[in-house]
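Have a look at the structure below, then the notes.
This view holds just a subset of the chains, kept in their places.
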Amino acid sequence: MSHHIVEFKDVFFRYPDGTEALREIHFRIVHGESVGVVGANGAGKSTLLQHMNGYLMPTSGTVTIGDVVLTKKTRREIRKKVGVVFQNPDDQLFMPTVFDDVAFGPLNLGLDEASVRERVHQALSVVRSLDLRDKPPHHLSAGQKSAVAIASVMAMEPDILAMDEPAANLDPRSRRSLITLLKTFKHSKIIASHDLDLILDVCGRCIVMRDGRVVADGPSAEILSDRSLLEENDLELPLSLQRQVMA
Amino acid sequence: MTFDERYFDIGRLDRLSYKDTCVHRLDPRAKVIATVMFLFTVISFPKYEVVALAPFFLFPVLLMTVGEIPILFIVKKMIIVSPFAIFIGIFNPFLDTRTAVVIAGIPVSAGWLSFLSILLKFALTISAALLLIATTSFPAVCHALRRLGFPALFVSQLLFLYRYLFVLMEEAMRIIRAREMRSFGRRSTGMKVFARLIGTLFLRTVDRADRIYYAMLSRGFQGDVPTLKRSRIAAADLAFMAATVAFLAVFRSFRVTEEIGRIAQELFL
Amino acid sequence: MHMADALLSPAVGATLWAGTAAVGGYASKRLKERIDDRLIPLMGVLGAFIFAAQMINFTIPGTGSSGHLGGGMILAVILGPHAAFLVMASVLTVQALFFADGGLLALGCNIWNLGIYPCYLVYPLIYKPLLGKSQKQSRIIIASVTSAVVALQLGSFSVVLETLLSGKSELPFGAFVLLMQPIHLAIGLVEGFVTAGVISYVHGARPDVIESVSSSRPLGDRVSLKKIVITFAVLAVITGGVLSWFASTNPDGLEWAVEKAYGRSELPEKGQGIAPVLKAIQEKTAFLPDYNFKPTGSASEKEEADPGWPGIDAGTSAAGLVGAAIVLGMIVFVGMGIRAFRRRDT
């Protein structure tokens, strides 16, 4: 199923103010793969993810999603395939109730009412938030917001999922259920996070970024246990691999 | 201009103002006053004046080069805002067709002169305003305004506006992207969704204002936003002002350009 | 629809700056008297909100073209006139500085056109009476749409007047008005509907916000219509007086506008009557002496259109051209020199 493939070829991206945020990015994600992106603040993770469905377009190089090369013309098609969850769920929930928000995408896909309800129901149950359906998003706790944001993307049944720092502000239990949810999502996914333990748990493969470049790419178990590689890149061992010295 | 472009644009202008050149180091008050004098002088030229405006380009060019401001950036921004002035001015050539001058045998109508004059004044005034910000920074301009007698309340909230401009624009940008991501260019860019979207943004903004207020209280806020005096008028500032005044006075009072032309003609023709 | 520096005469610019500054001082003073200091960050952040909101486009139904929010009316409804006026003034200041919309001298005009009308005229005189005590959706829509349309019509009409009084444009009054008003009618309608939508959304989702914000609002019902009308009358008389006095130093604009507006025949004895007086005034008050621009325009003189008009013969104009070329060349040279010098330095 080639439509679950993501390929970056020599991608450079420069923000209009001259910041070189991506340089020579080159990788390929095949169907069903789960890839973590890690790196210091400002390394370019969010910028990379924003190329996944054409919010940003490469300054040079090509991004291919499935069989389709990302261009201004194709990006509308591509957005139907790739679901992106942002760092801050507040930015993502713009409709006045949880139901409206989750229904927004499916409605725009042109589905009929019954299927829209079906999809909303489905997506909200996956994240265990069915009882929130009539609440306005600003009355939800941080963790509930994240869950709904994920549901609103899931309701579009994307082939590829991209998430930017999904676990920030979640309590440990919610973080754990997010991990479970991510593990059950069978399609390709790409996750940017500072939570190296989450990456280690969810992603088989890991990409390390630094100053807009990919500096390492390989199995998470290997990369995330390579202390000197991590420290060179302003990271450190996942906490679960650090030995705790008890007081 | 698209949202992103506008956003990046003011971000860029803002970054330019944090450079450190001798123009940037001048006292903000000196630059504000000089800019206002410059603007008034340019505007005070009569309707049909074209030639005498030429020397005034020295002012923006000096600020731009000494202040290391990229010229293309300023020109681009000027072009973006030009439509209204052009729209109003472009009627002049059609409405005012009397011949004003004959140049090399070709009669030029007064309307063209006044249109050209509008364009030149536009370029001069707009570039001066942009360069003020690009070489001074918005907070510094605000502090200068405060010390030039603008009401404290106005200036304080102007500073808040500047501070949160970027935060909120980024927020709006992410909301737009979320909407785009799930709307596939269909419907839902209409007015109803728009109103709710703006409403959501508004409510969040009000909540944020509350949190900011708490943060201010926790740091001893008692109704006045205090600031340190950060600059004294120095000799360099006085010199800059004096030079500006002299420059403006000379080129406003004497038709220097034409004199130069006449001398050149006598020498070479 | 921002007024631009280049279309402005110093007189008009200065007068409107003075008027705007007076209102701004008044608003600050009134706010300061009864301010809840929570209002300072709220005003600032809402100013930023207007920017953010203006950047989000929407499709205007049936046309496919897109519009965005102006903001004056929403602010007035939420913050009350004084605070709303100051926020609007800040928004326009930032627009003038960062986006170069209009320019610094025209800022006075722009604050006048887009700030004073919605906040001090339309909000108390139209919005509040129309809305009354009800908070029904339909009432909100009627009040918002009417207010937004009226505010924008006043604003755009003022742009016309300011441009004509400045005398840099040749557009005849009638044509100019016919250009400006209908465009702004459409914009006003859209703005009104959006304003109504946002206000009723906020009202539905968080009624406490409008209530809590407006309860810390210093103005409210306390200001009587009479006071506002009187204030405006006084302001109008003063502005008109000052303006026409200033404008007479540039009689071109004022007379010309008057002439187009009322038809020539209704201005009697112009040749002997007004012009010499104006000229005398001008000689005494001119901002800077107008060298070389002798036949300032009493209309009759203009009509005669003597061949060399406006008083430059072919010889001097050629000299002017040559001079301009030389001067600009020198400026470019200076600029490039400094650039090169800098580059070598670093």
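The first chain written gets the first letter, and so on, giving A, B and C; residue counts start at 1 in each chain.
The criterion applied here is as follows: a contact is a pair of C-beta atoms (placed from the backbone, for glycine too) under 8 Å apart; a residue touches a chain by one contact, two chains touch by 3 or more.
Model, not experiment: these values are computed from the prediction.
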Taking the file as a whole, write the stoichiometry using the chain labels present.
A x2, B x1, C x1
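Here is the rule we go by: only the chains that are shown with their structure count from here on.
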CA centroids of subunit A and subunit C: separation to the nearest Å works out as 47
Chain centre separation in whole Å, for subunit B relative to subunit A (CA means)
40
CA centroids of subunit B and subunit C: separation to the nearest Å works out as 16
Residues of subunit C touching at least two other chains:
201, 205-206
Two or more other chains touching the same residue: where does that happen in subunit B?
9, 171, 175, 196-197, 199, 201, 203
Going by the contact rule at the top, pick out the subunit C residues touching subunit B in the complex.
1-2, 4-10, 13-14, 24-25, 28-29, 31-32, 35, 37-38, 40-49, 51-53, 55-61, 66, 69, 86-87, 89-91, 93-94, 96-105, 163, 167-172, 190, 193-194, 196-198, 201-202, 205-206, 209, 213, 250, 252, 287-293, 296, 305, 307, 309-310, 312, 314, 316-328, 331-332, 334-335, 338-339, 342
Contact set on subunit A toward subunit C in their complex:
96, 136, 138
What residues of subunit C sit close enough to touch subunit A in their complex?
201, 204-206
